[in-house]
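The complex is shown incomplete by one protein chain, all other protein chains being positioned as in the whole.
After this line comes chain A, so read on.
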Amino acid sequence: MPTIVVEVMPKAELLDPQGKAVAGALSRTGHESISGVRVGKRFELTVEGPIDDAVRAEVAALAEHVLSNSVIEDVVGIHYEQSNIELAGEAAEHHDGYDAPAGETH
């Protein structure tokens, strides 16, 4: 089943207390090479049918107005993925020798 991945991050200029807390823990446990951590969100939306332009437009609007709040967050990525099983199935069906890479981004 096609999956759409939406990634949302707190705005770069804002303090991210969650990331700061994780960074603090890494520093305490000796990971001095890590100088910063920011924590965001990943949404996986599953759609029944094919991903066409209408679905893309709908997801773009949802990402902007529901999945994120533009006052405090940015949508940093929208990826269209198919599951590995499906990709493997398609490759087998077509018998074209194409080896689908996992999690291909269109």
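By our rule, a contact is a pair of C-beta atoms (placed from the backbone, for glycine too) under 8 Å apart; a residue touches a chain by one contact, two chains touch by 3 or more; residues count from 1.
Quick note on the criterion: contacts and distances are computed from a predicted model.
**Student:** So one subunit is absent here. Using its UniProt record, which name fits best from "1,2-phenylacetyl-CoA epoxidase, subunit C", "Phosphoribosylformylglycinamidine synthase subunit PurQ", "BMP family ABC transporter substrate-binding protein" or "Protein ImuB"?
**Tutor:** Answer from the record: the omitted chain is "Phosphoribosylformylglycinamidine synthase subunit PurQ".
**Student:** Under the stated touch rule, tell me which residues of chain A contact the chain that is not displayed.
**Tutor:** 10, 14-15, 17-18, 20-21, 66-67, 69, 71-73
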